[in-house]
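Dropping a structure here in structure tokens format, bear with me for questions.
Only one protein chain is missing; all other protein chains are in place.
What follows is chain A.
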Amino acid sequence: MMGRAGICKDGVIAEIEKKITEAFEVFDRDGNENVDVREIGSIVRSLGCFPTEAELHELLAKVEEEEPTGYVHLEKFLPVMTKILLDRSYRPIPEDVLLHAFEALDEKKSGYITKEELVKHMTEEGEPFTEEEMEEMLSSALDPETNAVHYRDYISMMIVDETDDLPQ
């Protein structure tokens, strides 16, 4: 049997659906095709999408049951997620855009943001972090000696972490 990848549109969709199902199953502990609604965010992000919290809530509204059971069924999730992947919604953030974002918070253009400043922004503005999220970010971003986040270094470190794949 010969295997050819994506020679027709159906093939592409089938592949996408399989990928979504796989990601879903990682969180589906009992194998009965539903996951806790709180895990949907992780599933969507594991498929390479970068939605905001607001966008995630919108998505949830589409996949939740009429009577919220706390669970999301694969059969509801699959078509919604397939469309998202086909439309290429919620694209990842390029490195330079991320860098500009950090620079925007660095008023003095000193190359770093102090711990206090960062905490203030992240926990009080935009879509605020929880205490746990803030602590976690600081644990890898903060330079304990200067008590600041040197964002260029931080970004490079986080990007490198992604490329653990086999050399292509």
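As a working rule, a residue touches a chain if its C-beta (ideal position, glycine included) is under 8 Å from a C-beta of that chain, and two chains touch if they have at least 3 such contacts; residues count from 1.
Following the convention adopted for this analysis, contacts and distances are computed from a predicted model.
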| item | value |
| --- | --- |
| Identity of the absent chain, which is to be given by its UniProt protein name, from "Phospholipid/glycerol acyltransferase domain-containing protein", "Serine/threonine-protein phosphatase with EF-hands", "Cytochrome c oxidase subunit 4" or "Transcription termination factor 4, mitochondrial" | "Serine/threonine-protein phosphatase with EF-hands" |
| Candidates A:Ala23, A:Leu85 or A:Ala148 - the one touching the absent chain | A:Ala23 |
| Residue ranges of chain A at the interface with the undisplayed chain | 1-6, 14-15, 18-19, 22-23, 25-27, 30, 32, 41-43, 45-46, 49-53, 92-93, 97-98, 100-102, 104-105, 107, 121-122, 125-129, 133, 136-137, 139-140, 158, 161, 164-166, 168 |
